[in-house]
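A single protein chain has been removed from this complex, and every other one stays in its place.
Let's look at subunit A:
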Amino acid sequence: MRPLIHAELRRLLATRMWLGTLLVAALLGGGLIGLLALVGPENFDPPMPGLHTEAGVRAVLGFLGFTAFVPAAVGTLALTSEYRHRTITVTFLYAPDRWRVLAAKLVTYGLAGVVYGLVLSGTAAVSLFGAAAARGVTLGLPAGTVVELLARLGVAMAAYMVLGVGMGALIRHQVAALCVVVGYLYGAELLLVMIPGVRHLYPLLPGGATAALTDFTAVADALAQQLSSEPVRLLSPLAGALVLLGYTALASTAALLRPLRRDVA
């Protein structure tokens, strides 16, 4: 297994895509959070509670949850780009047990996802604390809690990158896989929960699990407000992380049952 992971790390570093991806992480973490914090949630349209409140800090950090499609898309490419450029035929020569190829990619992209999460959360922490200091605002949450929330966001990013690997293995076609993953994260899930009854499944859907993991309840609260008065109860953070990993396991297993076994040419 070790040679396969070694090779996948090499593959990951062979183009400059990794650099671009980390740059995006820094822009989203440092740039987006810095901008939101500098402007201040109280100046948003509509206005939100300021950074001196707990809700204000959670809202600003919560925006990062919406950027999960970036690591998910990067993970999707792990296998689809091999099919697209036909390197999968060479890879399967080196590893005829195809599950090992998928396993190596899950591990490699898990590591890459952690690095992505670290860059995103690290730069976000720097700019949030920096912006608060610059504006002379005392954050509505203790620094320890902010760091914990950011760490959870980082973990969520890693989980999404791995989930993307599983979805790419399942769908194989690059554009189709990207459309499904990004499309789902961006809109399909919200449409889904508008169907009566499905709403109760929200905590178990990827978005709901992410919300649980990051303690970001804006979507759940909005749902509760718009659709009924009954609030949607999210899972615990750990359960949220496990649900995300469960989706990855599900997609990977499904991929191993059929798509990955198909003849390649």
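Descriptive notes on the structure:
The rule we apply is simple: a contact is a pair of C-beta atoms (placed from the backbone, for glycine too) under 8 Å apart; a residue touches a chain by one contact, two chains touch by 3 or more; residues count from 1.
Just so it is clear, contacts and distances are computed from a predicted model.
Chosen from "4Fe-4S dicluster domain-containing protein", "Cellulose synthase (UDP-forming)", "Chemotaxis phosphatase CheX-like domain-containing protein" or "ABC-2 type transport system ATP-binding protein", the protein name that UniProt gives for the omitted chain reads "ABC-2 type transport system ATP-binding protein". Touching the missing chain, out of A:A55, A:A95, A:A151 or A:L204, is residue A:A95.
Interface residues of subunit A facing the missing partner chain: 3-4, 6-7, 10-11, 14-15, 81, 85-87, 89-97, 261, 263-265.
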